[in-house]
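Structure, as structure tokens:
The complex appears here minus one protein chain, its other protein chains still in place.
Up next, subunit A:
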Amino acid sequence: MAVVGVLALQGSFNEHIAALRRLGVKGVEIRKPEQLRTVTSLIIPGGESTTMAKLAEYHNLFPALREFVKLGKPVWGTCAGLIFLANKAIGQKTGGQDLVGGLDCTVHRNFFGSQIQSFEAELSVPQLASQEGGPETFRGVFIRAPAILEAGPEVQVLADYPVSSDRLLSFDSPTGDKTENAEEESKVIVAVRQGNILGTAFHPELTADTRWHSYFVKMSTEAGEEATLSSLVPAQVSTSQYQLTRSDLPIFQ
């Protein structure tokens, strides 16, 4: 059975593991650098990116994460995870935050604003639908979501979302880069792939639709076939005796 690591510092890691379980894939929680060596692919979940960055910093996870991405092992970031993987992020807290990098794009943190601007939208996902089947659209849940403002030439755009240009103008930017935003097109990118790096600004782990997870697991399997070592991966990461087995939250449709 395939094993996928899920960075379990903070955020929706339980939801990712539940989604993987629905696909018959085992997700293991990764909290320490040495645990990264036991998996061949990694999901960086949604959550508060500053919190996750701080926790990663306390336990010296950044070098191991950068190494992981550099080796070309499949990595998927959702929301905060996408910010982690971006080479450049704007709209950060005072003093900025560390990033893992690897994905050639500029991400705007909290692009859509605070919780009151959080929303759900049906996104057109032709690429995903052609590979995974199912409807042409995917229900994207955007929670204080980031957006990709610029993407490099090697980045493949998998989904975008229309934004009215006055929304971009009126957007209350904490960094005061309103003019920069105003020049952008009235569409923002919300899902990308660059090689073995997948990034989504929304949260597929909060929906019952597991196509993105399945897409990522296939990416991992393909990468695993190339890397001959994958069969040697130990399937078990030791979990503490104090760990509870937790029930999953319902999926609110």
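Simple rule for what comes next: a residue touches a chain if its C-beta (ideal position, glycine included) is under 8 Å from a C-beta of that chain, and two chains touch if they have at least 3 such contacts; residues count from 1.
As a working rule, contacts and distances are computed from a predicted model.
For the chain of the complex excluded from view, the name given in UniProt is "Pyridoxal 5'-phosphate synthase subunit PDX1" [choices: "Pyridoxal 5'-phosphate synthase subunit PDX1", "Cyclin-dependent kinase inhibitor domain-containing protein", "Phosphatidylinositol glycan anchor biosynthesis, class F" or "Ribosomal RNA-processing protein 41"]. The residue from A:Ile143, A:Leu158 or A:Leu198 that touches the chain not shown here is A:Ile143.
Against the chain not displayed here, subunit A makes contact via residues 8-15, 18, 21-22, 24, 31, 46-48, 50-51, 54-55, 58, 79-80, 91-95, 109-110, 113-116, 118-120, 141, 143-144, 174, 203, 206, 208, 239-244, 246-253.
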